[in-house]
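Please read through the structure below; I'll follow up with questions.
With one protein chain removed, the remaining protein chains of the complex are shown where they sit.
When the chains are written out, they are named A and B in that same order, and each has its own residue count from 1.
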Amino acid sequence: MIFFLQQLVQGLALGSIYGLIAIGYVLIYNTWGVLNFAQGDMVMVGAFTVLVTYSMWGLPMYLAIPLAIVLCLVIGYIIELTAFRPLLNAENQRRLIATIGVGIFLRNLAQIIFGADAYPFPSIFGNKSMNIGGLVVVPQDIWNTVVGILLVVLLMIFLKRTRMGKAMRATAQDREAARLMGVNVRNCMSLTFVLASAIGGFAGMLLAPKYFVVATHGLTFGNKGFAAALLGGIASNAGSMVGGIILGILESLAAVYGSSLWQTAIAFLILFLVLVVKPSGIMGKKDVRKV
Amino acid sequence: MLELRNVHVSYGSIEVLHGINIHVEKNEIVTIIGANGAGKSTTLNAISGLIPKRKGSSITYNGMDITNMSAETIVSKRLSLVPEGRRIFPDMTVTENLEMGAYLRFKDKSGIQKSLEEVYELFPRLEERKKQVSKTLSGGELQMLAVARALMAKPEMIMLDEPSTGLAPLVVKGIFDIIKNVRDSGTTVLLVEQNAKMALGIADRGYVLKNGQIVMEDTGKNLLNNDDVRKAYLGEKK
Partner (left out) sequence: MKKFLAMLMTVAMLFALVACGNNTTTNNGTGNNGNTGTGDDTSTATGEPIKVGLFGPMSGTNAAVGISQEEGVMLAVKEINAAGGINGRPIEIISEDDENDATTAVSVVNKLINSDEVVALIGSVNSSVTLAAMEVTQDVGIPHLTAISSGASITTSGYDYIVRGQASDLLQAEAVVNYAIDAGYEKIGLMYQNDDYGGGARDVILEIMADKGLELAADEAFEATAADVTPQLQNVKAAGCDCLIMWCMYQPGATIANQAAQLGMGDLQLLGGGGLTNAQLYELGGENVVGVVNSQTFLAGADAVNDFSAAFIENFEAEYGDTADSNNAMSYDTMYILAEGLQYCLDTYGELTSDGIMEGMKSIKDMDLATGTITVDENGDAVRDSILMVRLVEGGGYELVQ
């Protein structure tokens, strides 16, 4: 029993980060109508920005992280300005290809600047394992889970309760009608994108201590986040966290009780099943148009 | 209050409005009638700032030149549009939709509250459903919501694009009664309609739009009694 619980604990920790990455996909998909295949690479960018501010510039952690987040916001804005905004009214295929291009660009840029090897990153909350009632837990994992879920909840509150959040939702649901309400839609869409980029970047910062900082991590984690987003329902914000946690736990269970080779396959298997059986995902609505 | 002079609009290389001239005075109900494809919606969309106008066009509102203003800015000038097809926010509740209508009035919290109450008085059905997600509303309720939402902005002038579309006759009558109410409480109305009979019935003045050009302009009553109008738009045989 303890063994099973341990799997859940592991899956929960990793899954919350998948959820954070997933919500980036969901935010952008609902507002821009396009799947941002560079979202995973934003995660990688986040890890590298904090590597720079903390390990290379030597700032203390409480400065390094906020500064790194600011850098992610700026990079997100540049990407929106150069790759997304010009293609606002282009066909969906073109926009999709643009996102793939952005991803390749970011990955290669990271490799040019930092090389292809992995960089270690210290854990802020400690990597020493603790024993809690028979379960082995690492503080970093607890932190990741709590922060991951908290961020998503905060985001949902922001969207539901604040004026800016409502404007973003309105823009996502009907851009033209939002304009007729007086909403500056262009700013809204920029904000959505920049926000998604920063969230993705922050997920990268949470990943860095446990999984190193590697230029190619964007691909690995991006795919997981995407699968989680689809699983939870691409149109649902809450769904992304639900999907993420389910995916994390399934991966853990599959590898432990099935074969370890299932670990990576699970994400793709889920992607496939969701698309075939219920494209709108666990919490999605029935009609799924767009791409 | 609102004046269109020589307004040309093109979709790509095809010109759809060929230099139309329209004016609306304070507290009037003015209607534009015409067949499908005549350019009625285009006219309202052009005024609202959603589509660009060709050079030489002029649209003034309260003395301001709004020809090249963005839609968001025009709304802030207290000119609201109830668009064709309602365009309410489907995943937001009735209340949330109404609050979006008052988006620009965010500083005036008590004023917004008052407007909500007024709107619920006008549309008791909406109050019953105020926590419901709007995509579950019926056609008539959606139309009410769309009008109510536009009123939440406390506009000086409201434009409606084919409010009768897809609604049962009884519901249509209800909507038109409300439009009269709206005018009576001080808001100017520009109404674009397929249902020429109902529109001309409440309008002070009307324009007939045909193939992107104004072909007739007169009082509502006169247009109702006009033979050509009756033949073409009121479905009556000679």
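Rule of thumb we're sticking to: a contact is a pair of C-beta atoms (placed from the backbone, for glycine too) under 8 Å apart; a residue touches a chain by one contact, two chains touch by 3 or more.
Owing to the predicted nature of the structure, the values given are computational and were not obtained by experimental measurement.
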By the document's own contact criterion, which visible chains does the hidden chain reach in the full complex? A
Sole contact to the chain not displayed, among A:7, A:39 or A:53: A:7
Just name the one of A:70, A:83 or A:282 that touches the chain not displayed here. A:83
Pick out the residues on subunit A that sit against the missing chain. 3, 6-7, 10, 14, 81-83, 85-86, 101, 104-105, 108-109, 111-112, 115-118, 120, 127, 129, 131, 136, 138, 141, 207, 210-212, 214, 216-217, 220-221, 251-256, 259-261, 263-264
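Please note the rule applied: only the chains that are shown with their structure count from here on.
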Whole-Å separation of chain centres (CA-atom averages), subunit A against subunit B: 42
Please output the residues of subunit A touching subunit B within their complex, sorted ascending. 163, 166-167, 169-170, 173-174, 176-185
Mind pulling up the subunit B residues that touch subunit A in the complex? 48-50, 70-72, 75-76, 80-81, 83, 87-92, 96, 99-101, 103-104, 106, 149, 153
